[in-house]
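Take a look at the following structure, please.
Every protein chain of the complex appears in place save one, which is left out.
Our next item is chain A:
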Amino acid sequence: MKPVIFVLAYLILAPFVGALLDGIDRIVSARMQRRKGPSLMQPFYDLGKLFSKEMIAVNNVQLLLNLSYLVILMIAGSMLFAGADLLMVLFILSTADMFLIMAASSDSSPFANMGASREMLQMMAYEPLTLLVAVGFYLTTGSFQVSDFLTRDYSAVIWMPGLLFGFMFTTAIKFRKSPFDLSTSHHAHQEMVKGITTEMSGTTLAIMNIAEYYEMILLLGIFFLFFVNSTWWSWIVAFVVCALIFFMETLWDNVSARVKWKTLLYSCWVVTLVAGGVNILILMLIK
């Protein structure tokens, strides 16, 4: 019964929580820049506006691909919240991303294609670490099943601090935060215009945004798994730490500038090797 509730809660609440977090993120960012910022509900207004717009598209397949992106992300998230195999979740997550890339490059648009290429590069940059995180959980808890992670007496983070650091580092890519926001940006006056979302508008863009909210909650769910254990108070700790991590990503977004792709790729791979790889090596030797 419990998994069903979790999955339903995820499917129904994730977009709302995601949008709220986005609203908080905007306010916090604004305060860091000594602005007042928009209201908390601004992401909802934005979505409402996008849905109300007339349907304008560059071709007939983009909506289809974006919808597939959304649905497959929902499947990946549901599997995570149902307590399924973490590796499978990660693999399906990258398949979902593939649909986004296809949607962006479904037309010969120069900026959308550039964004899509950069998105592929970003995937190449973060993919090794996500796999290592799954391996780390396996070594720590003896299982790839998410449901088993929750029943241990200790939090996984004790055994995998390096992986947590690495995951925080690379998640900036997934959250589309500076310095790793190569494939798209919030402002259309930059060198890549809007990157992968250049040719998306109205409903299509709204769907992409909702999918990103689902993805955000999924990733925070994985962070959550680092801290949670069989005690009830660990859930509260995990919530607090997740909020803290989210704040740190926002902070990092505001204090750093976008890097070149080489820096992105090499830094992510080096962090993966040093923080993630060494952590895994130690785990393998101890366990």
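Of note:
Here, contacts are C-beta pairs under 8 Å (C-beta built on N, C-alpha and C of every residue); 3 or more make two chains touch, one makes a residue touch a chain; residues count from 1.
In this section, contacts and distances are computed from a predicted model.
Per the UniProt record, the absent chain's protein name among "NADH-quinone oxidoreductase subunit L", "NADPH--hemoprotein reductase", "ABC transporter permease" or "Fe-S cluster assembly protein SufD" is "NADH-quinone oxidoreductase subunit L".
Checked against the hidden chain, the listed residues A:47, A:193 or A:241 yield one contact partner: A:193.
Only one of A:21, A:72 or A:271 touches the chain withheld from this view, namely A:72. The chain not shown here is touched by just one of A:19, A:80 or A:132, and that residue is A:132. For the options A:50, A:123 or A:275, the residue in contact with the chain missing from this view is A:123. Although one chain is not shown, part of chain A still touches it, namely residues 54-61, 63-64, 67-68, 71-72, 75, 84-85, 87-88, 91-92, 94-95, 98, 101-102, 105-113, 116-117, 120-121, 123-125, 127-129, 131-132, 135, 138-139, 144-145, 193, 198-199, 203, 262, 269, 272-273, 277, 280-281, 284.
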